[in-house]
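Here we show just some of the chains, and they stay where they sit in the whole.
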Amino acid sequence: MLESLRGNILADIDSDDLRVIVISAKGPVFSSGHDLKELTSAQGRDYHTKVFQACSEVMTLIQDIPVPVIAMVNGVATAAGCQLVASCDIAVVTEKSTFATPGVNVGLFCSTPAVAIGRAVPKKVAMEMLFTGSPISAQDALLHGLVSKVVPEERLEEETLAIARRVCQASRPVVALGKATFHRQMAQGRDAAYATASRVMVDNLALRDGQEGIRAFIEKRKPVWTNKAEKANDE
Amino acid sequence: MLESLRGNILADIDSDDLRVIVISAKGPVFSSGHDLKELTSAQGRDYHTKVFQACSEVMTLIQDIPVPVIAMVNGVATAAGCQLVASCDIAVVTEKSTFATPGVNVGLFCSTPAVAIGRAVPKKVAMEMLFTGSPISAQDALLHGLVSKVVPEERLEEETLAIARRVCQASRPVVALGKATFHRQMAQGRDAAYATASRVMVDNLALRDGQEGIRAFIEKRKPVWTNKAEKANDE
């Protein structure tokens, strides 16, 4: 599953036509994380190491690729499944969806999910989830920043695609530069972050699509993007 | 505008009488950020660089000066205007106020606003704002920590000044030491942060106003501040 996710995420990653990725599931479970049968001692330490490396790779890949990734969730997201939701840029979920890190109950503390969840919600929320394994509701997940939007089940696809379409209206290289910069500057101290982001603003303005957007705004017309990371002629 | 803001912020900064700064606006827009006409290719890369340096300087200045800065917002705050709200220590806003980072729509991703906003609200809230450009309401801004208080329009000034007055009842050097220490320790790891803050508590106690406050509390009377960063006689 992790390899399949990885392959699908990377399939068209360099195509100018790829502008947003939506991850969803069929059935009442969004994802319940690792298959515990893969984690018995029979599989051995090297195999376990490989599994968690593959998992971390997929989770960080979602943040490192140039297009936004939206989780569309209708049901249960637990352990690495909850980590997957936390790792996406945007998450639209139904009212009945729940989120948990129950590993502690089966003797396997959700330490890798905690990397993504601990960076998404307040510390006390993360710790109660991790120490008790109890699920939180979609509303609580929204309240604490784990998900972006809670919608009735019958409107899940419509609301998710509305956000996806908004993302697609923007220029691909502009979004790509913005996404990469967001994660980069957030890992820096404030002053270094401003130095990084200020340089990026100037680079963004030097893009053909950067100049087109500003001209279109001034001329009160819709912009026409190239969606290519090309510099403007006059730069 | 940025130079004027900078000048006004610094005007009386060393005066013992300056205790709090309130930033507000006239009309239905608090601030819509940069003037896009300044950001066309006609202005050139060096000018763009100068603009974003000036902007980052004002935003960090707000956090680095010794008095608290309160944003009093009644209307729209977008892009660098939203960054300004995020950069203030406290923000009191009316119910009709909205907050957005719509740069992505005009081909200029709000990467510098993201430095302040990404440090104020949960990551998923910041990313949805940045990727979609959609505004959030005053209530959502409160829910996620972007603003401190939402009030009816007719009570905006009253509520803002009530907070300002509370700040003014405290000793200036005590507030200055506290504000500087807050930002400094937040950039450190936990143990270094405690070492920093513990030293500061002892220094605070050595201030004339630190000792006066404690004596007044014990003697059940109102403290009389010097508002000067002087050490107590017996230190």
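In order of appearance the chains are A and B, and numbering begins at 1 in each one.
To be clear about the criterion, a residue touches a chain if its C-beta (ideal position, glycine included) is under 8 Å from a C-beta of that chain, and two chains touch if they have at least 3 such contacts.
Predicted model only: the values in this text are computed from it and were never measured.
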*Size of the entire homomeric complex in copies, 2 being in place*: 3
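The criterion applied here is as follows: only the chains that are shown with their structure count from here on.
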*Cα superposition angle of chain A on its copy chain B, in degrees to the nearest 5*: 120
*Please report how many Å separate the Cα centroid of chain A from that of chain B, as a whole number.*
29
_Touch list for chain B against partner chain A, complex_ = 36-37, 39-41, 45, 48-49, 52-53, 55-56, 59-60, 63, 104-112, 114-115, 118-119, 121-128, 130-134, 143-144, 183, 187
*Going by the contact rule at the top, pick out the chain A residues touching chain B in the complex.*
68, 89-91, 119-121, 143-149, 163, 166-167, 169-171, 174-175, 177-179, 181-182, 185-186, 189-191, 193-195, 197-198, 200-202, 204-207, 209-218, 223, 225, 232, 234-235
